[in-house]
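Have a look at the structure below, then the notes.
What you see is the complex with one protein chain gone and the rest in place.
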Amino acid sequence: MTTVDRKPRLRSLGSTEMVYLALLGVLVIGAVLVAVDGGNLFGTANLVDMLTRSSLLGFVALGQTFVILCGSLDLSVGYVMALCSLIGATTMAGDPAKVPLGIVVVLVVAAGIGLLNGLIVSVLKVNPFIATLGMGLIIKGYLDTTYKGPAGEVPASFQQFGYSRIAFLPVSTAVMLIAVVLGILYLRRSRTGYHMFAVGGSQDVARLSGIRTGRVLVTAHVLCAVAAGVAGLLIAARFGTGSALVYSSGYDLDSIAAVVLGGTLLMGGRGGIAGTLAGVLILAVLDTVFNILQVDPFFKDVLRGVVIIAAVAIYARRQIDRRASRPRFGPGGNGGPPKDPVPDEPVPAGQGADR
Amino acid sequence: MAVAPLTETVLRMHGIQKSFLGVQVLHGIDLELRAGEVHALMGENGAGKSTLMKVLAGVYQADAGTIELAGREVAFAHPLQAQQAGVSTVFQEFNLLPERTVAENVFLGREPRRRGMVDADRMNADTAALLDDLGLSSIAPRRRVSTLSVAGQQIVEIVKALSYDARIISMDEPTAALAEEEVELLYGLVRMLRERGVAILYVSHRLKEIFDLSDRVTVLKDGALVDTVPTEDITPDELVRKMVGRPITSFFPDKLPETSLGDTRLRISGGGNEQLDGIDLEVRAGEIVTLAGLQGSGRTEIAHALFGVARFTRGTVEVDGKRVSPRSARQAVRAGLALVTEDRKAEGLALNQSVAANARLVLDAVLPRQSGRRAKQIPGILSSLELVSRGGDQEVRFLSGGNQQKVVLAKWLATDPAVIVLDEPTRGIDVGAKQKVYTLMRELSARGVAILMISSELQEVIGMADRIVVLRDGRIAGELPAGTDEEAVMQVATGQVTS
Amino acid sequence: MTTTAPEKKATRPGVAVAARLFGGGSATVFALLVLVFVAILFLNPSFFEPPSLMAFAKKAAPLVVLAVGQYLVIVCGELDLSVGSLVGAQVVIAAAVIDGQESRTVPVLLLMLAFGVLVGLVNGLVVTVLKVHSLIATLGMMLVLYGAIRLWTGGAPTGALSEGFRQVGREGIDMPVLRQLPWALLVAAAVVVVAVVFMRKPFGRTLVAAGDNEKAAAFAGVRVWWVRTIAFVLSSVLATLAGVLIGGYAGVTAQVGEGLEFTAITAVVLGGVVLGGGRGTVLAAMAGALTVEALFTLFNQLSLPSTIRPTVQGLIIVAAVAWAARERRRPFLPQS
C-alpha cells in the first residue's frame, strides 16, 4: 500500500551482509595472491594463524561494539588489557589451583573500571573520548609505577587457553566465538541490548520511552571493560606471564577500526557484533596474508590504513542519503543528547533550544 | 457525524498554570475529556496548546493546578508515568528510531520477555495484532521504520500510543505531515478509536478537520481558556473569532493598492522535478503571493527547488528578468533570493551562536568581502524588528521562538534580497511576534520586494495574500484572488473543485 | 570568537571580552592554568625568571600551534588524529631531503608546506565527500603516514637538518633581561593572533556555524564540505609548522611526534572546546595547551616519580572536563 511506502529507493543489502561480502572478497583476493606466491591460505598453518590473530582483537572489538552502539567510545581498553594480564598472572602465580581466583579477580577489576568509565560518561557527562583517554592514562601510571616489567606466572594448565586447539580451531578463538554468539544473543534478546540501540539512536527517544539511558551506557562500558579483561587473560595465557607493555600495541584504535569496519555506525544506534566479527576477521586475514607474502612491516600499516578508510567509505556511500546530515559524535558527542534535532529522528519540542 | 454517547469524564484538568523563564504560558486552564469523544484543542500558535499537551503527557510539570484521571488526582513526573496511567501522546515531531523495526519501536522500553529474554516473536505478533486491529495489516512489524513513509511513521506513532492501551490519546497536529489521501487514513483511525470509547485530545489548525472530526472544541488564546463548546453549536467564523479575538481582517496589515505593483521579480515557468510539475508562478514587486495546499502538496518543495536543494530539472526560473538556475543555497542568495526555512531550530539557526553571528551568517557565507560593511545595518534591522535580547552576544538558544524568528528574518533582510520566500514564517511564535512579521512583510513588499509565503494557516494565507496559489500533488491546482474564504481554498487544495 | 557584537558599544567592552574569554566552559581552563602556575611559583620561584619562562615558551610553542590547528577542526564538528604522525613525517622528510645542506632549507620548507596541504586536503575530502567519520579517516591517515614515512626511510630517519632549519625552533633574538626571545614564542603568538582574527572573520564564523548546525549553515549558503575541508587543511598546515618547531627544538629522533594528536585533542577539550563542534574559542584552546605543558613542568618541579605522572595527568584532565561539563548536567527534559 503506497501510503506507507516511501518513494521507491534502491534498497541494497544490509551492512552486515556487506561486511561479510567484503570479508569474502578479502579472503578470495588473499587466497589468490598467496596461491600465486605458491602457498595455500587455507592450509592448517595459515588457518590457525588467522584464527589465533583474530581471537585477541576479537574480544576487545566485541566489547567495543557495545560502547560504540551506545554512541560512546572506549580508548582505555589497551590499558585494561595490560592491567588484567598482570593481575591475572600475579594472582595465579603459577598455581593451577588459583586459576579460577585469577579469572574472577580480573573480571571484577575490569568490571570496576568499566563502571567508572560508564559513570564518568553518563553522570559527569564527560565526553567519552576524553573520559576513557584519561582513564587510560590513570591506569598507565599505575602500571608503570607498580610493575617494572612482566610479572606473575601463569600455570601451564591456563596456558592451554592460549595455545591449545581443536583441529585447526584455537581454543582462544573458540571461546571468542562463544562470547560473540552470547554477545549477539545479548543484543538481540535482552532488553538492555535493545535499549543500547535506542540510546545510540537517540537519547531523547530512549528517555521518552522510559529507558534509563545512564544505566544502559554504564552496562555497555562494563561489558566493554570485561571483554578487554578477558583479552588480558588471553594475553597472560599466551605470554605465560603478565605484561604492561601490551598497552603500546594499539588495541584501542584497532578495536574501534574493527567495529566500524564491521559496519557499526561510530555515532551509534546501528550495527552489531556479527559485523564486528567480520571486521576483526578482515584485519586478521590481512595480517596473515601480509605475513605470508612477506610484506614490509611498514607497508602493512599503509595498506591497513587504506583498507580501513576505503571500506568505511563504501559503507558510508550507502547511507549518505539518510546519514549525511546526522550530527557527528551523536549522543556521546558532548556527553549529552544530540546537539540539534536530526531530520529523520526529531526530538520533543523544546529540546533543541536547550542544547 | 456519529456522536458517541458522551458519558463519563475520564480526564479533568483544573487551573493548570505553567511558565517558562518567568513568562506565563498557561494561565489556569480547565479541560475536561469524556470517554469516546474527540475533543479538539484550538488556538493560534503560541496559544499554549502544545504546552498544555506536554503537561498532560508528563513532559512538563504544571506550576499550579490539578489533573484528575477518572476522579483520581495524578501528577506525572515522567512521560512514562502518564503512559502507564493510560494517557498517551502523539507528539508533533516523531519519537521513533529509524534504524529499528516497527515492533521494536512500538514496544521500546517495555519489550515483552520470556524467561528473561525479549520475546521478539510475541512482540511482532502483538504489533501485527495492533495493526490488523486498525486495518493496517499492510505494515509489517519487522519493517525498519526508516523505510516507511511519513504517514507510515505517523501511524507507528499512534500504534505506539495505543499499545499502552491508552484511555486518553492526545495528538498534536497529527495531520501536519500527512499528504491528502493519508489524512483520510488518519481520520478513519481517530473515528475507530472514538467508537472504542477512547478519549482523544485533538490539536489542529485546520478548521476543516475540526468540523469533520471533533465532538467538542476548546479554544485557547494567549495561554488562557476562551471557551469549550460542542462543535455543532459553532460556525467556523465564530471559532476563528474566538481564536483570534478580533475580526481577522483587522489582524492583518492593509494591502497595497493594485497600482503600486511593480514589474515581475520572480518568474517560474514550467518548473518541475521529482516532486513538482508544471509550476508557473510569478511574483511582482510589491506583491505578496501565498502558497496554500496540504502538507506534501509541493509548497516547501518549490522553496527548496529555488534554493537548489532539489532543483528544478525542467522549466526556467527568472529573477528580475535574469535567468537563474541555483545549484546551491549560495547561488540562490547570489541571485537575490532569500529563504526563511520551515524548521527554525533544525534549518534556521546555529543555536549555540550569538544573535549577531546568526544575523550575519548569510553575509559571512555568501558575501564575505562585503559582510563587514553590510553587517553594520544589522543592529538597525534587529531593533526595527523589536528584537528582545540581552545584546548581540547572547546565544540565540536563549531567545523565545518569536525572537529567534526575528533573528532569522534579520539574517535574510541583511542581504536585501529581491525575492523572499517565507516557509511557515509564523509557526510556533506568539501573536505579537506574528503581527510583527505580518507588518514587516507588508513593509518589505511596499519597498518593492517580491514575497512568496508558504503557510498552513488558512487565515494567514488569506489575510496576507494579494494572490493565493493553491498546490496539490506537486502541481498548481488553482489560483484565487485576495479575500477568498477558507472553504474555497480548502476545496481547491483537497481537489473538491478546481478553479 | 564567534562575533563582534553590534550592541558591543552599548555593553562595556571589558565585560564583553571577559564574557567571551570565560564563558562557554572555558572558565575552568583559565582557572586551572593560573592554579598550576601558582603552584609552580610556590615550589620554585626561579621558574618565573625570564630565561626559564622563555624556555617554557619555547617548549610549549609547538603544542600551542597544534592545539590551534586541532581547534579549527574540532569547532567545525570533526577530529584530526593524523597530526601526530604528520609532525613526525614532516620532520623526517625535512631531515632526509635537506640532508644537512643549508641551501636546501627554504625549498624543503615549501615542500613540507605542500605535503601538509596535500595531507589536509585528503583528510578533508575523505571526510566531506566520501562521508567517512573523521575519527576513522584521520586514523587511517595516521597509519598511512606512519608506515609510508618509515617505508621511505627504511625504518629510521636518515639525513640531518640544516642549522637554518633549526633556527626557528631552537634559537631566538638575544636581548637583555630575557636573555633570548625564542622565535618559537613569536611564531606561536603569531599563530594565535592570526587564528583569533581569522575566527572573527566571516570564514571563521561560518566554520563555527557549520560545526553548530550543518543544515542551518547550508541553508544560509555555507559550503559546509568546503569549510570543513579547509579546516583540515589548516590543521595539517599548522601541524607542519609544529613539525618545523619541534624539529628545530630537538632535532630528528625516530619517535618525534608520537602521541601528539592525543595531547593536542586533550589540550583543546581541556580548553572547554566541545567535541562535536560549534563551541569554544581559540584562546581557550591555547590556554588548554599551555595548561597541559604547565602540568608537565609542575610534575617536574614536584619531582614526581615520572611513572606516576600519567595517573595524575589523567585525573586532572577528567576532573577538569567534568567540572566544565557540569552546566550540561541537567535533569530529564529541561524546561526551556
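So that you can tell them apart, the chains are marked A, B and C in the order they are listed, and the count of residues begins at 1 in each.
Just so we're on the same page, a contact is a pair of C-beta atoms (placed from the backbone, for glycine too) under 8 Å apart; a residue touches a chain by one contact, two chains touch by 3 or more.
Here is the rule we use: contacts and distances are computed from a predicted model.
According to UniProt, the chain absent from the figure is "Ribose transport system substrate-binding protein", selected among "Ribose transport system substrate-binding protein", "MnhB-related membrane protein", "NADH-quinone oxidoreductase subunit K" or "Sarcosine oxidase subunit alpha family protein". For the chain that is not shown, the touched chains among those present are A, C, taking the whole complex.
Of the listed positions A:103, A:198 or A:286, the one in contact with the omitted chain in the full complex is A:103.
Against the chain not shown here, subunit A presents residues 44-46, 48-49, 52-53, 56, 89-90, 93-94, 103-104, 107, 111, 144, 146-157, 159-167, 171, 174-175, 178-179, 182-183, 186, 190, 222-223, 226, 230, 235, 238-241, 243-246, 248-249, 287-288, 291, 294, 297, 300.
The omitted chain makes contact with subunit C at the following residues, 44, 46-47, 51-52, 55, 59, 62, 153-160, 170, 179, 246, 249-256, 258, 296-297, 300-301, 303, 306-307.
Here is the rule we use: only the chains that are shown with their structure count from here on.
Judged by the touch criterion defined above, the protein chains are all mutually in contact, each touching every other.
Farthest from subunit C in terms of Cα centroid separation is B. No other pair of chains has as many C-beta pairs in contact as A-C. The centroid of the Cα atoms in subunit A and the matching centroid in subunit B are 43 Å apart. Once the centre of each chain is set as its mean CA position, subunit A and subunit C turn out to be 29 Å apart.
In subunit C, the residues that touch at least two other chains are 212-213, 215, 278, 332-333, 335-336. Of all residues in subunit B, those touching 2 or more other chains are 59, 78, 346, 351-352, listed in ascending order. Subunit A contributes residues 1-7, 11, 185, 188-191, 193-195, 197-198, 201-202, 204-206, 208-211, 269-270, 322, 339-341, 343-350, 352-355 to its touches with subunit B in the complex.
The touching residues of subunit B, counted against subunit C in their complex, run 20-21, 59-60, 78, 307, 328-330, 332-333, 339, 341, 346-354, 356-366, 368, 371-372, 375-376, 378-379, 382, 391-393, 411.
Put simply, subunit C touches subunit B in their complex at residues 2-8, 10-11, 16, 19-20, 201-203, 205-206, 208-209, 212-213, 215-223, 278-279, 332-333, 335-336.
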